[in-house]
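Here we show just some of the chains, and they stay where they sit in the whole.
Chain lettering (A and B) follows the sequence in which the chains are written, and residue indices restart at 1 in each chain.
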Amino acid sequence: MIKVGIVGGSGFTGVELLRLLCHHPQAELSVITSRSEAGQPVSSVFPSLAGRVDVAFSDVDVRALATCDVVFFATPNGVAMQQVPTLLDAGARVIDLAADFRLRDPAVWERWYGMPHACPQFLEEAVYGLPEINRDRIASARLIANPGCYPTAVTLGFLPLVEAGLVDPADLVADCKSGVSGAGRHVRADLAFCEVNENFRAYNVFAHRHQPEITQTLNGMGAGGVDLTFVPHLVPMNRGIHVTLYSRLTQAADLQAVYEARYRNEPFVRVLPAGGHPQTGAVRAGNDCVMAVHGEGRRVVVLSVIDNLVKGAAGQAIQNMNLMFGLDETCGLRQPALAP
Amino acid sequence: MIKVGIVGGSGFTGVELLRLLCHHPQAELSVITSRSEAGQPVSSVFPSLAGRVDVAFSDVDVRALATCDVVFFATPNGVAMQQVPTLLDAGARVIDLAADFRLRDPAVWERWYGMPHACPQFLEEAVYGLPEINRDRIASARLIANPGCYPTAVTLGFLPLVEAGLVDPADLVADCKSGVSGAGRHVRADLAFCEVNENFRAYNVFAHRHQPEITQTLNGMGAGGVDLTFVPHLVPMNRGIHVTLYSRLTQAADLQAVYEARYRNEPFVRVLPAGGHPQTGAVRAGNDCVMAVHGEGRRVVVLSVIDNLVKGAAGQAIQNMNLMFGLDETCGLRQPALAP
């Protein structure tokens, strides 16, 4: 059994890790910490776990964490980087669900995240945990930067086009829509029910931290020169991300064939038949990314959906853990989506 | 492995059975029928099951069903009773998720369901599939009448009071609220998104078929004389039932102790600490019934929640199957609720 530690388990990605680990036959929760909820039973914070997860949050204790085989950080940005060197030294492996290790260039990271990086020397070693592009490197990694929710859906959507050099990388648009859990479990006026319900809006136009993350990955997969316009929106629903991607072909291509070939062997990516429209409701609570590609003339439109808390966070983190420990990649992640 | 057949699998209880059976280590789907969807892959009707359930709906074929160990009917009322005699004869066991075998008295059944009963001789044999009251009889039953969704939440909520004879059975009120999936997967004007969303209403006051079902069960558990006022309401959400139950004590009692004692050993019923308020969101997609009891003077208020598609339908049906086949009652049903 893999001994699992979770740091900062009182947010939405924390509860989702706990939920998914209940399904996992090869991993057991060893320690879960939460500064704000220390001493509280997990089920008093998350009644959905009552009778299933019978442990209490503890205060952060690096020695206890260091005895784990793997430690997940489900913390705000800037926390994992404080503790990663110690944990890696102690022999634990780390999967950070926040953004501390997602950008390679410390200067870029510091500009977008507004703080100095505590251990820039690990940025190079950290492996970006998107199995569809880094499966082998993930298997041997000590430190995983688990991708952001939008970047997972957007990168997987653009990937076949960019890898094959079929589109102009300087003209990419990602129009992204997320359920409200993507904003985290914060008590904020703009996340109150009456503000969000029966409402739709964009936010952070030209100013979202996932833009440099996606750009970095796509630049690494193709010929570079990526210029991505990224606009996120808030949808009045709990879960789900739908991204609508726009690009322009630089040469003729059988788009459907390109996508099907690229993802034929991926256990968690499905390409719909030509003309399809994926929906977030069909991946709710599951680890799948479902996509469809549409072309007309030079214009390509890709539709890609995930559950932001599963393939966009906790599920992908467990997929990475499976790879790191030599398990079947789908272990504990095969449960179907919830409908309705 | 238990060979499972499902009749009428294209509704919400059908897809929920399929979803839950994916988690079950001892059961395998043998045949699934749907008159309206015969020939279609299950995943084309329910994209949430794509990659998980790779079978097609077949037309109804009693011989194929008769080879199953157990056949679930997830059909409209009046269908199961046409086929049950043949299937039982052939040695299959049957769990009817509809109402054909829920009422003992054929005359009462015919009055509430508006049609003649096709096999009234089986009404006596059929076991009402509420494990919390009929566990032993379920284990040896050939034919299970799986309880309705409201009756599950209401009966479990009133049960400790009625069994112990603590309240006046002639003064019971069940004010019930259900998510929209409780109405089934029908294409109806009153179930359109714009009719239901941002709206709340009661329906079928004094005229809902679950009233005689609950009354029959409670009469059987206590001293009789039940007079239940039952009012259902539609809540703008997909899943979940919350019932608020009102009764009057005929003697003093430690209500919290009564409830805790009654359900101490039940794997799927939890009683909240005194003063609690259960919420449907904490049982979403799980098989739990969570309740709280409040008293002031002679007045008792019980709050009880379930997921109408799980403990209120498909989950309870699988719980019954487990009992019928000598498995651990919780087999395949331990996954935690989904939050948010």
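The rule is simple: a contact is a pair of C-beta atoms (placed from the backbone, for glycine too) under 8 Å apart; a residue touches a chain by one contact, two chains touch by 3 or more.
Just so you know, these numbers come straight off a predicted model, no measurement behind them.
The complete homomeric complex described by this structure file contains 4 copies, of which 2 appear in the displayed model.
Methods note: only the chains that are shown with their structure count from here on.
For the copy pair chain A and chain B, the superposing rotation over Cα atoms measures out at 180 degrees to the nearest 5.
As a whole-number value, the distance joining the C-alpha centres of chain A and chain B reads 37 Å. Those residues of chain B that touch chain A in the shared complex are 12, 15, 18-19, 22-23, 46-53, 181, 198, 238-239, 270, 279, 281-286, 288, 290, 334-340.
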